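Let me give you the structure first, and then I'll get to my questions.
Apart from one protein chain that is not included, each protein chain of the complex appears where it belongs.
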Amino acid sequence: MASATRPATVRERVAESDRSVGRLLLVAAGALFWGWLAVSWVNRWLGGVLVPVGQPLVPPAAVEATLAGIPVLAAYAADAGFVVEMTPDLARGTWLTVVITGVSLALGFVIAVPLAVTRVYGRFSAWVSLAYTELLRGTPLLAQLFVLYYGLNLASYVPDAVSGVFAREVVWVAILGFTLNGAAYQAEYIRGALESVEEGQITAGRAIGLSKLETIYHVVLPQGLRYAIPSWTNEFVYLIKYSSLAGFITVPELYYRADQIAAETFRYTLIFLVTGVMYLALVLTASKLMVRVEERVAIPGLGAEREE
Amino acid sequence: MSVAGTLALAAVESLGAAARATAGAPPTGLSTAFVGDAVDWEFVFRNADYLGVGALLTIGLTVASILLGFVVGFPAGAVEVYGDGYLKRAVTVAGIVLRGTPIVVILIVMYFVVGVPQINLGVASISSAMTAGILGLGLRSAAYQSQIFRATLASVDDGQLEAGRSIGLSRFEAVRYVVVPQALRRSIPGFQNEFTIVLKDTSIVFAIGLAELLTRGYDLFSEQTTAVLEVILFISAIYFVLTFTTNRALDRLGSYYAIPEGEST
């Protein structure tokens, strides 16, 4: 049947322009968010070249005064000043959130690929891989972090070589926990994607004289990993959110910092709404970034349906 | 631990310090640590009923959250497929926010910000932490379940709706009697996944001090710090058994309701 090419109705055009305004606002908010984070981090590393370490980039009093002069926003001036006052702490916490997520995701991927490959193509090793993923996916992440931190007391075993990287050794425990857990989930996604690569591809690889391992590396993985991108994006997003659990083993990431401020000031509403928005910004950035990646590596005729 | 999230974190802090202090002379090695101490295992089993009540709370919290998630999430998914205008946009945005925020933040917001009251049912009362837990886990689950249903509703062939309309069913009836029954069957695998996620994430109500399985485990090993590993391994085993049996049960459900020999086009 022919496709409908009827002209857009007025309502649709309004909705369309609404959307593009919305998109523009979103991009502006994103730029502001990441600009603020980047400047805050650089300022801290350079020992406070712009403002003293621990001070907000703009004086809270100034923000408060400015807003107080604007009729509608005047009511929120004090709140805004308070939020500005907590920005240095939030920026510090966000740094750890980003680092823990990024490092764990990358390390987890390195473990996940062999896990998935052995699961699909291995014999005995397939069972080992299955046991690992089932165990890690079958228990709560928080319990796993407790095992590593309280149960095995791993914080006191952090090798000297890396112990100076973060102010607290426990950050490494969190990274280890998220890596081991994330590897299990990533392996599942990659396994599904590998299985969706046609059998004939392997036959063809073997037919031109590649070994089984070479075929997997040169033929199956390049296709399978592309299929895996959408679900892998989900894992990325999950990890950003679940990195907040590191707070429960005393890692001073975003959630932990927010909770501390809240405990001191009892302003739970404001603090956690701001914190929620910050996580949302991280998550939206990650998913937009992965859409870009997917487009960049796309091959015509290859790829899975996206879920949003 | 029954007080509040911040208190939970504060306790975590002090216990962490205690753990480090007692571990001043590092244990003899990981291998013995994994086997554990007979005395500590005895401690765990002595408190098995205490943990058992926690496990029951975990199950109750999971079931209630999944149900709330279904009651809210299914219509939300239908709105995303069949709806339009502001309602659809509102549902979409709410979904993005709930899926983009850590569950611990959602729970804290429910507990402190929304300030849900204790609910008195006469025979029993639901603590405000429990209500906050169900609301937080349930609404977030609704946001994920809506995506499952959105995808499966959209996956049912258009010809099915058309055939329904051709015998005189209204649009709503055709969706209700023809599309929904097929979509629900296709939703079982996604639903299975969601069920395990909710079950595991009930552990995070630790943040608002609800005495479910993990919180009770935490209370126990705070009391006898040498039994930390034994307690956590024990409760992990319970979680594992719960997720495993749930998955197998839903597998059964899936094959029971499966439409014979796949689906025609």
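A few comments on the model shown:
Order of writing sets the chain letters: A and B. Residues in each chain are counted from 1.
Criterion: a residue touches a chain if its C-beta (ideal position, glycine included) is under 8 Å from a C-beta of that chain, and two chains touch if they have at least 3 such contacts.
We adopt the following convention: contacts and distances are computed from a predicted model.
The chain not displayed here is annotated in its UniProt record as "ABC transporter", chosen from "ABC transporter", "ChsH2 C-terminal OB-fold domain-containing protein", "propanoyl-CoA C-acyltransferase" or "CoB--CoM heterodisulfide reductase subunit C". In the complete complex, the residue from B:P102, B:G136, B:G164 or B:G209 that touches the missing chain is B:G164.
Checked against the hidden chain, the listed residues B:V53, B:I119 or B:I259 yield one contact partner: B:I259. Residues of chain B in touch with the missing chain: 157, 159-160, 162-170, 173, 177-178, 181-182, 185, 259-265.
Just so it is clear, only the chains that are shown with their structure count from here on.
A straight line joining the Cα centres of chain A and chain B is 21 Å long. Residue ranges of chain B in contact with chain A, taken from their complex: 5-6, 8-10, 12-13, 15-16, 19-20, 23, 26-27, 30, 33, 96-97, 99-106, 108-109, 112-113, 147, 151, 196, 200-204, 206-207, 214, 217-218, 221, 228-229, 232-233, 235-236, 239-240, 243-244. Contact residues of chain A toward chain B in the complex are 134-135, 137-144, 146-147, 149-153, 155-157, 170, 237, 241-245, 247-250, 255-256, 258-260, 262-263, 268-269, 272-273, 275-276, 279-280, 283-284, 307-308.
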